[in-house]
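Quick one: the structure is below, and I'll ask about it shortly.
What you see is the complex with one protein chain gone and the rest in place.
Per-chain residue numbering starts at 1, and chain names A and B are given in the order in which the chains are listed.
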Amino acid sequence: MAGFQTISLSDAELGAAGSTMLQLMEELYPLCRSITGPGVRDTLHRVSRLAPLTLTEVPTGTPVFDWTVPREWSVTEAYLEHESGRRFAEFRRHNLHVVGYSVPVDATMPLEALRERLHTLPDHPDWIPFRSSYYREDWGFCLSERERLSMPDGHYRAVIRSRLHDGSLTLGEFVHRGRSDEEVLVFAHTCHPSLCNDNLSGIVVAAQLAAFLRERDTRYTYRFVFAPATIGSIAWMALNESRLENIRHGLVLAMLGDAGPLHYHRSRSGRATIDRAAAVVLRACYPDAGAIDFSPWGFDERQFNTPGIKLPVGRLNRALTGEYPQEHTSADSLELMSAGALAESWRACLRIFEVLEGDRRYLNLSPKGEPQLGRRGLYRQTGGYYDGVADRQMGLLWLLNQSDGEASLLDIAERSGIEFGLLAQCARDLESAGLLAPAPDPRS
Amino acid sequence: MAGFQTISLSDAELGAAGSTMLQLMEELYPLCRSITGPGVRDTLHRVSRLAPLTLTEVPTGTPVFDWTVPREWSVTEAYLEHESGRRFAEFRRHNLHVVGYSVPVDATMPLEALRERLHTLPDHPDWIPFRSSYYREDWGFCLSERERLSMPDGHYRAVIRSRLHDGSLTLGEFVHRGRSDEEVLVFAHTCHPSLCNDNLSGIVVAAQLAAFLRERDTRYTYRFVFAPATIGSIAWMALNESRLENIRHGLVLAMLGDAGPLHYHRSRSGRATIDRAAAVVLRACYPDAGAIDFSPWGFDERQFNTPGIKLPVGRLNRALTGEYPQEHTSADSLELMSAGALAESWRACLRIFEVLEGDRRYLNLSPKGEPQLGRRGLYRQTGGYYDGVADRQMGLLWLLNQSDGEASLLDIAERSGIEFGLLAQCARDLESAGLLAPAPDPRS
Partner (left out) sequence: MAGFQTISLSDAELGAAGSTMLQLMEELYPLCRSITGPGVRDTLHRVSRLAPLTLTEVPTGTPVFDWTVPREWSVTEAYLEHESGRRFAEFRRHNLHVVGYSVPVDATMPLEALRERLHTLPDHPDWIPFRSSYYREDWGFCLSERERLSMPDGHYRAVIRSRLHDGSLTLGEFVHRGRSDEEVLVFAHTCHPSLCNDNLSGIVVAAQLAAFLRERDTRYTYRFVFAPATIGSIAWMALNESRLENIRHGLVLAMLGDAGPLHYHRSRSGRATIDRAAAVVLRACYPDAGAIDFSPWGFDERQFNTPGIKLPVGRLNRALTGEYPQEHTSADSLELMSAGALAESWRACLRIFEVLEGDRRYLNLSPKGEPQLGRRGLYRQTGGYYDGVADRQMGLLWLLNQSDGEASLLDIAERSGIEFGLLAQCARDLESAGLLAPAPDPRS
């Protein structure tokens, strides 16, 4: 197996990856996921077509750090039926209509008594909100403001055919073995029903990364974890605590299918290698991207960055929470997703992995003055397989200037602003020309 | 005695403090202060109503570091009398009319001969300037440009009934004992005659702080020093040199009664705890405030920050020297002062002290993943005594995330931007819930 070079990825490969991801997302969209239950299992089985997942079932009641795995929830039918027989908020039309983890109910009551159980978004009268009540027994319905206003006075029968029982919480895992036991963790949360950006997008990008890497020779071992948010990442850490020490870098994937620019959320220290790797990739390849300091109000990187765990895990996404009004509503739908955005998100992850894979230190073997590149065919070489001749020229010069055995490729990419993949190629060329050699490991 | 929490200060307490300070300022305004003399003594006696000061008289001729305490000065009458009998620049109308430390004089001369002794502000024709000549024997009069222009030609009798004699320089001090011998120094200069912002405002805010703290249980001992600028702070340091080593933090108070935003002047290092404490308070509570690097062209923090003393002393004020044209003129009068500005300045000081008092390190007792706040009633708790539920939620999450025994509350306030008082309350709540415990002192 060969490694991978993102500068060699063709438009066709990118296009194929995008199509695969979008098709998988379309297939997963209708499933009713929650933090437990058959929708999650079905989702993970379908993801296994891209990369075969190992599923772990964590029984209800299992203590996981400060938490306890809750009962398993499933729902088969839910609706509100007016005395006229007209039905509203039908679960079979959209699985957001029922509040997640609603207890079973079959009761008749006047509209007024029902009102506090109805959740709408008056500012977005056509959108259905997503609501859940995982840790408090409750029930309710979500519907568009427009549908709610159309409900006539009178009595309604509220029916939720759900089940809460001792079952299990389902975790999915795929491991690609690299040459080293050191691991890169990739995490995507799986607990949201028919919501696309948050987080079918993270699921399909993670799956496609796994599919790509499993056929490559890599330095790191890559561990992909698919689990519900919060309780899932906590359960996975609790069950795998002894393995955590192998994790060197981590990335949470979410909100990666919309049309907005990429955003990277830094880990707790803000200076971890994953943070620096993401920074050089975004700077060189995505000029409109942003980077945001760690905040404990985030996705599952919150859990990995707690003081008793302290894993250097960042997060990549496009739309920012708070600036994406569709989040947690029925408007977070397939219309806002594109194969192109998913593919570019996928490539951005590969570029970040490429930095982790390829970071190393070199020694300039001709360090007194610049070596004469011209007689080696390395000076202002026109044509060839590079688009950016000028960037390549600068890459060669920066590598020679900085390679004193202390600066790594990542350091040089940070300082020069040159794309890491191009810089790594320049380093291989200089190594072939006998001008660079791997530096001895400073730790040995 | 209980401690204090600025988030619990009521509008009524704030209003009462402002009124007390403004009334004291009105009472002190007419007194003729200088670097020595009866005006300073009278001022300190009246301040003692709020907090009983210990007065120290330092005799004329006493060497204090590189300086010598000068002769004591007092003045009872001063005027310019035209041959027509009309009087100008009468001391009894405004004590700025006589140049500070003027030697006695009773001489008649033509207007032309007098001219170089007359100080005015042509750009502000209604304002009387403040001038003094402490260390060179001289005399003169200050008056408005308008009054000067109204002086008819002819001879004038210049009368200054002043006295320069071996006496003493007066220092006032109030000490509130805390649980520790470690001290916070608060300094206000007392040498200016009828000038309000510079520095009756600093005097009354310091006095009101002393009045407030003396009824509280505090960690630090608070030492309030009232003394003339430069010679006073130098004399106080020279007389108390052995005590200086107990001072951990210091604050010079001046220019605190005007309508402008607060400004903090950093100590020499710029990174002292007092600098960081002031920064988090201004950032969280006073968005229009500014912070300014140390300069040796300042108030008495210049003296405390000299290389042979090196105390971490900053300065809080509102109007900036150079941007407040009224400074050192009769226009620095009661009209520009308000009880509200004084009260808010006073609260800002208390907030800074609260950081000094409350800074400590905690250990998260449930550090693996986030603890389940919901079952402890700490998650999205609505209602209650807080205005900012969202801020409180973030405060809890930041504390849990950062409390690894190394980051202190001040560190966490810096990183999160959350008001220190709220953060300290969140820490107490988490401690009550058994989720945080005080971290062992890293020094022991």
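Brief remarks on what is shown
Rule of thumb we're sticking to: contacts are C-beta pairs under 8 Å (C-beta built on N, C-alpha and C of every residue); 3 or more make two chains touch, one makes a residue touch a chain.
All values derive from a computational prediction rather than experimental measurement.
Annotation: of A:Ser34, A:Ser345, A:Gln402 or A:Gln425, A:Gln402 touches the absent chain (contact as defined above). The hidden chain makes contact, of the residues B:Ser233, B:Ser345 or B:Asn401, with B:Ser233. Interface residues of chain B facing the missing partner chain: 64-67, 135-136, 230, 233-234, 237-238, 241, 268, 296-297, 302-303, 305-310.
Contact between chain A and the unshown chain involves residues 364, 366-372, 374-375, 393-394, 397-398, 400-404.
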